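One chain of protein is taken out of this complex; the other chains stay put.
Presenting chain A:
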């Protein structure tokens, strides 16, 4: 059976009509299958793009905190950055809960008569929560008084819950398990519509990442906490890596809260910080099914997890920083070998001690200076002195790895246990499964590890478990098995990357502990997209995001291209184009496949890279900046800059002073190891016209530099 020729088909048509229909059918089937396969490849590429950019952002975040950690350990009293850092990291841990309760008290907050939103009464009832759900469905906002009251009750309840929720599936009820929601209220409402509201007859487990990215993170939290209060034995919440106030600074939750609650937002955020630290870490069903947000590592031990003081363990982000710090050091000096290399390298996260530096009472969490007496103020200076003594003076960044082995004898059992404990937690919240055996640091995320099928077998076997359910990774169909069906990923935010990018799903599980899946896709339009249409839409969005990344790396790309164009012809071969772009962006994408959509024309297999870069220029900033290098730094470090700004803005007013602004830039330039002159910063500040009141509005500033896509083909 070969390819038909025109003559063959017409010949057959004339003499054997039935067989010509068969031939025609064969041709059409072959054609169509090829078409579908091409779509599938495009979909995978698009997925890769979104995922790579997302994880690169998370890695960026961790690097930033790694940098802060470094500064905390290494600046001398004379350093000008000292005040800023201590300003950022001071915390009054000594405050007792009663003091906090007073601070969070809602009683003085009046609800005006003009308020049209829902009124809550406590203790919470099923009617109360349903009313809340209805109100949010109709886009109403809950008054700050009720928010604080609800959160306060939640905090009180969470404190008496264990680290690991133990649940039993019995014959009268099935358990529903949901994955990441990420502020997608429409998905939660869809789940409730299809599956019913939580109740004693309808137990639910929510597996973390309730917040960030979507715009209704707070509403989701309030609904989940409401149901938790009404049915504490039937609603179970696991902490996710986004239930972390440092991550929230970058990924939108902080901004959402401050935007919705201008007066009380700061208090709400502070209370949420406490609540997040008190969220349970895992849920186990019938001693057989383990549910955690991220996953496991080769050192995962549920008995350890059950014992830790989960709220006292430092910020998981902080831990991710410390845990992989040794690895990070090594990474900095290595070539950008691409993500494939990273995953293959199997090395342990075991920590050879910069341990002394990270003792128990490290004041690193805070974004607030609480006006309390000096007795309660932890002295950052004293802490730093002590740690510098332990770690040794005058260590350069690169030398830290060498001195690791000369760890201070003072770092005894306690510290090692602490390290072990927080590593367990970080692994639980940040890890991802991989196809090959072994366990290696998760360098894509910057925290947790990659674990293989052998680790799944070992850990599940050790604890006599049969299934691990986790979330943390977006999946096209909303769920996916791996590791011989021992590990199941469940993801409940549909259209996560873009409209049409993926379905969401949830699990129903009865006493037989066999998972059943229900998929859905929230959509604003009633029309169903064809395969072709939805891929096109998502693809366009992914390519836009990718072009943005290329644009912000303009200078690096051009200088790298020059290296392969010694005669300055302005042309570069396709394969060089692909390898250079990968080296600069480090996203692990199949550039040659993407090339037709990124580069409009080639000449005899060569790319005119100057023209290409010009075509990528997709925006004009709204401000006049003479210094081009600052502009590029701005675009490239958009998220980092915003994160730093928000940290500095400790009273969450949305405004920072010129001095703080200047210090931010100094900090950023240290982190990036580039030079940004005082004059350039002054010019920048001037052009923002902050002189009116001596302060800069963060939102306005970031808005001015947001990339706007003016390209014709969008």
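Keep in mind that, in the parts below, a residue touches a chain if its C-beta (ideal position, glycine included) is under 8 Å from a C-beta of that chain, and two chains touch if they have at least 3 such contacts; residues count from 1.
Note that contacts and distances are computed from a predicted model.
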**Report entry** Undisplayed chain, where the name is taken from the UniProt record, one of "EF-hand domain-containing protein", "Protein YIPF", "Importin subunit alpha" or "AP-3 complex subunit beta"
**Finding:** "EF-hand domain-containing protein"
Query raised in the report: From the list A:36, A:127, A:170 or A:514, which touches the chain that is not on show?
Result: A:36
Query raised in the report: Touching the left-out chain: which of A:27, A:514 or A:682?
Result: A:27
Report summary line: Cross-chain touch to the chain not pictured, restricted to A:48, A:657 or A:670, is A:48
Requested in this report: Using the touch definition up top, pick the residue from A:130, A:523, A:586 or A:602 that touches the left-out chain.
Outcome: A:602
Report summary line: Residues of chain A touching the missing chain are 1, 3-6, 9-10, 13, 20-38, 40-41, 44, 47-48, 340, 435, 480, 482, 528, 530-532, 588, 590, 592-593, 595-596, 602, 605
